[in-house]
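Here the complex is missing one protein chain, while the rest keep their positions.
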Amino acid sequence: MISIAILGATGYGGVELVRLLSRHPGADLVYLSSETYAGQPINAVYPHLGPVSLPLEPLDPQRMLAAEVVFFALPHGKAVEYAPLVREAGHKVVDLGADFRLKDAALYQEWYGFEHTHPELLAKAVYGLPEIYRESLRTAQLVAGPGCYPTSSILPLAPLLRAGLIEPAKVVIDSKSGITGAGRTSLKLEYHFPEADEDVCAYNVVAHRHIPEIEQELTAAAGQSVQVSFTPHLIPMSRGIFTTAYVRGAEGVTTERLLDCLRAAYAREPFVQVLGDDRLPHTKATQGSNQIHLTARFDARSGVVKVFSALDNLGKGMASQAVQAMNIMLGIEERTGIDAASIYP
Amino acid sequence: MISIAILGATGYGGVELVRLLSRHPGADLVYLSSETYAGQPINAVYPHLGPVSLPLEPLDPQRMLAAEVVFFALPHGKAVEYAPLVREAGHKVVDLGADFRLKDAALYQEWYGFEHTHPELLAKAVYGLPEIYRESLRTAQLVAGPGCYPTSSILPLAPLLRAGLIEPAKVVIDSKSGITGAGRTSLKLEYHFPEADEDVCAYNVVAHRHIPEIEQELTAAAGQSVQVSFTPHLIPMSRGIFTTAYVRGAEGVTTERLLDCLRAAYAREPFVQVLGDDRLPHTKATQGSNQIHLTARFDARSGVVKVFSALDNLGKGMASQAVQAMNIMLGIEERTGIDAASIYP
Amino acid sequence: MISIAILGATGYGGVELVRLLSRHPGADLVYLSSETYAGQPINAVYPHLGPVSLPLEPLDPQRMLAAEVVFFALPHGKAVEYAPLVREAGHKVVDLGADFRLKDAALYQEWYGFEHTHPELLAKAVYGLPEIYRESLRTAQLVAGPGCYPTSSILPLAPLLRAGLIEPAKVVIDSKSGITGAGRTSLKLEYHFPEADEDVCAYNVVAHRHIPEIEQELTAAAGQSVQVSFTPHLIPMSRGIFTTAYVRGAEGVTTERLLDCLRAAYAREPFVQVLGDDRLPHTKATQGSNQIHLTARFDARSGVVKVFSALDNLGKGMASQAVQAMNIMLGIEERTGIDAASIYP
Partner (left out) sequence: MISIAILGATGYGGVELVRLLSRHPGADLVYLSSETYAGQPINAVYPHLGPVSLPLEPLDPQRMLAAEVVFFALPHGKAVEYAPLVREAGHKVVDLGADFRLKDAALYQEWYGFEHTHPELLAKAVYGLPEIYRESLRTAQLVAGPGCYPTSSILPLAPLLRAGLIEPAKVVIDSKSGITGAGRTSLKLEYHFPEADEDVCAYNVVAHRHIPEIEQELTAAAGQSVQVSFTPHLIPMSRGIFTTAYVRGAEGVTTERLLDCLRAAYAREPFVQVLGDDRLPHTKATQGSNQIHLTARFDARSGVVKVFSALDNLGKGMASQAVQAMNIMLGIEERTGIDAASIYP
């Protein structure tokens, strides 16, 4: 049994970690932090957890260090403050936030507005996308859990870029997200039920923080600089991201070649389903699980390759992917404690 | 490993059984029937199942008899046709339909419009509500899975009737159900998204088939005849039933006495949460799990006791409760293969 | 043209008044107050209003007095502060809040927690339910707009009580409301989209402020004291209230007699649709309009009369009903400026 701490256990990502790890046969939850609800058992705040009655405690570095693996589900800029302590103690870190995702420290100032105080850790952190970095994850001490939009964009696009089936020049990504993506703590008018219900809108339309992360990983896949034009939208549902990407197809591309490439890339992946040319992804089919469904089409009229993916932003887009990365890092069977099947309908 | 057949595997109840039993460590799914989709693997019909690729086959009594436990998730009147064969083969039956719920065979003609051809089995069938019939379930060969509305009504009301805290005379039950309750196969206009979205309505307002079932069980609890006035409503959501019942309180009743009674009744139940006087049930907190949340209040002004419950109609209201009953019947630890925590939000 | 002021123009009720009165051929909106948004044109806050660009101003008694009719859409306790000034100026008041709904001043202390400072106005105020108080409204100076739950309860029940078709003893009212009923300004976690979506819950289950209002009006209809047990529920939709009431039927009652009574009561009412025994109300069919749909059934098995109604809580439940009352008070044709047809689907 590995002892585990979750910092920020009562955000939507944190509590999903609690749900998964509380029944993980190799995990022992020893410390859950919550500033807002310290002093209560977690199932008093979240009755859906049923019998899981672990206590919520204030953030305390000493308590944190008692765990062999520390998950950070805190606002940006917090993990970088505590992760060095955990590492010094010889323990492992999985950060669900952005603090270790970018390799270029200067990008933190540009996109997140803070100076990264531990740039030396950026090279050591492993980007927690098992389908791409599985080998590195096996020996990782510090995992940077990918963003939800990046996961939904990188997994369908990276193999096609790597294979040269699409042109790296200009990638347009249009994502549609459920409203859990906005988190739980900031009660803004735009997430008030009567405002968000029966509505679609776009937000952060020219500068979303996931852009440098997507570009970093697509550039790595393409072997040359990839520039992304990304636009997120809010959809009146709780969970799920549907991403549609538009790229120019390379000479001679066909739908069949796109699908063959994706199938080859993900043939042995337990959580990636490549859909054939008779089926398109649905976010609902990924609800509550660690699955991502993806496919691609070549629109011969316009020369555009369209790439589609669906996942659960709190699952493969966040918490269950983090558990998947942890399992790999700890040498546990990768699927342990993770839902392979979704809740439907 | 117990070999298991599911008849009607592609209705919403059937596929939820598949989801649960495909990962149940003691269960081996050997036969899934589907008239509509025979010939396809189930995850071609339901991609949310991910790697679960069992084949769907036509209904075939011989295939059915190959399994030690047969689950029926078929329209009313079908289980009664095949269950005797299964029993003759010495195998066990769990029916998710109504064919064995009522003890009085005459009620089938009155409420379901068919003559029950095996009334001798009604006495042998055990009503699959573990919190009430756990002991009988241990030796059962034939389990009648309770209806979703009855589960949501009986669990909060039965202990109060048994304790004499509420009067058995007139029980008003007002239930609010998500639209999976209407099933998947009948594509009616009233369940067409644009019609059902942003709407509440009532249906079957003076004669719903769950009435005799609720009355049978509440009468058993009260030790005297209980008559129910039941009204179901449709709510624009997929899963969940919220039941509000109105009963006259007995002399001297208080909210505290009601809660004490419920707490005592369910203190050791792994899937029943009795909420205190500072909290009310939410259907969302039971989504995807086998939980039922319930509580009660005494309205001193009017003398009315109000009883509240929330569950997932496909979970505790159907499929996971059936697995719970199966576990008991097979002597497996009761919680095996069942989600105790819900998916939230 | 009558000059009109709306105080609290940016709450959901206030802005619905703006929508209706801005196109009312006899109304001239001269003053809209909003503390939060003073200084902006209203369509900068609410772009759905399109070309309606009236300025929002701070609350100012002098500005208020410039209007011949003043609508109050303010929190409870505010209208009672300003209404006397308006009346002294010889102008008319329509209050959408509760300050003048109850005839017994003592009830304000008990249910609303404030001492009513102008009890002498309570006798003068006319309860703004045109179907019952049309004659009094013609000469009213001060209209108390009914609550949304009371409107949905009183209209179907009052004629049946008056006719003696149902027993006044114990009336159980179970209401299901969309989330606009919670207003716009208080951003509580329970109305955060991911929490309210796909959920049903009950709230204020033993003491909701609409109880004394419903009892006052049902008592008036019955000619004897009526006591109500009322329970509101939240439904994942924006607009609409569905009310189900349960009452004991009088000797000899039948569904046909109930329907005849309702049809006779509302035969000439432009906004009340009595549905026959082949149809039940749907909230969606009333969206955006001033309609209420209602019907009743006698459940002969249990002796219970079930009464059903659907309306839009911001329409007949609030703003358009207030305009209807204003029209009567001003001697304008009653339907002027009001939507008779709903938006569907």
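Letters A, B and C name the chains as they come in the text, with residue numbers starting at 1 for each one.
One rule holds in what follows: a contact is a pair of C-beta atoms (placed from the backbone, for glycine too) under 8 Å apart; a residue touches a chain by one contact, two chains touch by 3 or more.
Source: prediction; values computed, not measured.
Considering the whole complex, the hidden chain is in touch with A, B, C. Check A:123, A:206 or A:267 against the missing chain and you find that the one touching it is A:206. Of the options C:153, C:231, C:244 or C:342, the residue whose C-beta touches the omitted chain is C:342.
The residue from B:212, B:236 or B:317 that touches the chain not shown here is B:236. Contact between subunit A and the absent chain runs through residues 170, 172, 174, 176, 178, 194-195, 197-203, 205-206, 211, 227-229, 231, 233, 235-240, 242, 244, 246, 280-284, 287, 297-304, 306, 308, 310, 345. Annotation for subunit C: contacts to the undisplayed chain at residues 12, 15, 19, 22-23, 46-52, 180, 197-198, 238-239, 270-271, 273, 275, 279, 282, 284-289, 291, 293, 340-345. Taking the complete complex into account, residues 12, 178-180, 184, 187-189, 191-194, 196-198, 236-238 of subunit B touch the chain not shown.
Methods note: only the chains that are shown with their structure count from here on.
Bringing subunit B onto subunit C by least-squares fit of CA atoms involves turning it by 180°, to the nearest 5.
Over half of the residue numbers at the interface between copies subunit A and subunit C are found on both sides, making the touching surfaces mostly the same.
In whole angstrom, the spacing between the mean C-alpha positions of subunit B and subunit C is 39.
Mean C-alpha position of subunit A lies 46 Å from that of subunit C.
In subunit C, the residues that reach two or more other chains under the touch definition are 178, 194, 197-198, 236-238.
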